[in-house]
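Some chains omitted; the rest stay in position.
Read from first to last, the chains carry the letters A and B; within each, the first residue is number 1.
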Amino acid sequence: VYLRNEWYVAALSDELEGRPVARTLLGQPLVLFRTASGKAAVMDNRCPHRGAPLSTGEVVGESLVCGYHGFSFETTGRCNHIPGGAVIPAKACVRSYPVVDRWGWVFVWMGDLAHVDESLLPNFRWTAEPGWAGGRDYLHVRSNYTLVRDNLLDLTHARFVHKNTLATSAVTDTPIRTSLHGRVVRVERNMLNIEPSPFFKKIPGFKGRVDHRQCIEFHAASYISINTTVTAVAGEDDDRTAAFYVLNAMTPETDKSTHYFWALVRNFAPEDDEVTRMQHELNRATFQEDVDILEQQQALLDSAPADWQPVAVPNDGGCIQAARLMKRLLAQEAGSTA
Amino acid sequence: VYLRNEWYVAALSDELEGRPVARTLLGQPLVLFRTASGKAAVMDNRCPHRGAPLSTGEVVGESLVCGYHGFSFETTGRCNHIPGGAVIPAKACVRSYPVVDRWGWVFVWMGDLAHVDESLLPNFRWTAEPGWAGGRDYLHVRSNYTLVRDNLLDLTHARFVHKNTLATSAVTDTPIRTSLHGRVVRVERNMLNIEPSPFFKKIPGFKGRVDHRQCIEFHAASYISINTTVTAVAGEDDDRTAAFYVLNAMTPETDKSTHYFWALVRNFAPEDDEVTRMQHELNRATFQEDVDILEQQQALLDSAPADWQPVAVPNDGGCIQAARLMKRLLAQEAGSTA
């Protein structure tokens, strides 16, 4: 069961430069493509003619032509041509979905058209803001998207999963503050006067002790932004402050798999491509460590007794609030639909 | 649900030269082999002793000896020896199936023995006829066999799927004639005075315009023969006519997979092995393009809502007639069994 009146990230904008992309979102097989004029589009991938994949077809002008028998569809899903000049049957159309192509991501709305609302988009402007530099990437994860969400809401895992990059004992020793702001759950942790984690020793290269502030926000249904600010403590021969945003979109593919899109940007040395490259590589390797755990966690939950329940401790505060919020929003949406 | 009182192709005759072959047909695991005297045989693969695969055994004279504990079976399925001299229990036998070994293919009858009828075999004599040359091959397809059938009954796909070999815009622009002849559905299309498709520009090498006639016949339950005749049009400096048969046997493995046997023969330059080789390679690559689409189509149909129905256009005439014929034959067979 997914919230449907939501924007989900369907693709990196770059992915639509080439051939149409077949991708399953919320259990539904979709085709993603960009028309000749540059408009991103998302439709059901199942051609109404015989069920063949539209994604094997070709973009011709503003239409997508099926790769099997050549039925042509506008981005609205309307069929505008059938080879051989057949009269176009009324049922020869596919469902298409509203799209927003922004900040390097293609967002899709798979819910009720009466509720389409761009103000529900999370604010990911830093990925396109002057003064900020970084990159974005994609990971396929064979786990439910809520396991990725909870991974990011409890960063104490950094100490155990990411020994070579994000580990610091302060992350487990410093209590969090959790708060709810409408559709947002915020988790804050201020780690003051600590040894920098290996990542920050490399980027931007802190040598002395730092104040390391984390602000993690879960934006229902599928986004986590992590704002990290690291400042050299007074007395160190260093007056730098480095800020980072890790912006995460966890789009359900199925109930057992997730399209995990992430972007990582920093507010210093924006022209230094070597830092950008290194930052990207470190983060990619770090997130792969999460994927390895998450996929095993999913398998263990799959084989767990039906009444199995996690055991909560204070650091789960964010996870618990997020689960509670989602339960409420799902009930609301079910109620408004019924 | 399959028609059972039918001949299905189980193997290329050549496949039985070596070790016994394990192959599932109509959902049933079979062993196919050839005895010392050269007789092709098909039996259930599950040894009645412990359920081990007879296909791991060895042909000894006219018998197949199980590869686990050595029970020996005649091609009738009768057990004729148990090591250690045990009395042979009445239940120690396997079901065997009538076989016809003809035209390079091994046909098997998995239905009622009272109805075995060689006259139901399709006529594939061209694969063994003097003056005709070509070859045969095998493809495993992870789709229901009816999707392969419908692929061949609507050749308009050639324009979109087979751009480098069979494509011609005439195939979509020329209407078909569909007719029913007993257990045969015929689809005819005469494309007159057209540019030859890439294949015919290579083989036999038409340079000018041609008349290209297609006659596609579906022989229930699992055969399609395609007769193609290409003739240089009057006025071109060419008086050639080239005829081809593509003979296709789509044998259900399971409801989601098909053993697809094909043969392609031509009526010219029968001694030219280079043409035979090139024709084979082009056709193999072309059919692989179909497999790619068919497997994705099957996956999309698997995930379709239960009430999903294809949308029909005139070029589906052959597919619709074939589906109707099969429905009638299945009902007949069910009625005669009940």
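Criterion: a residue touches a chain if its C-beta (ideal position, glycine included) is under 8 Å from a C-beta of that chain, and two chains touch if they have at least 3 such contacts.
This is a predicted model, so every value here is computed, not measured.
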Whole-assembly copy number, given 2 chains displayed: 3
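Basically, only the chains that are shown with their structure count from here on.
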Between chain B and chain A, distance of the C-alpha-averaged centres to the nearest whole Å: 47
Residues of chain B defined as touching chain A within the complex: 150, 154, 156-157, 159-161, 172-173, 175, 292-293, 296-297, 299-301, 303-304, 308, 310-316
Of all residues in chain A, those that touch chain B in their complex: 22, 27-29, 45-46, 48-53, 55-57, 65-70, 82-86, 89, 91-92
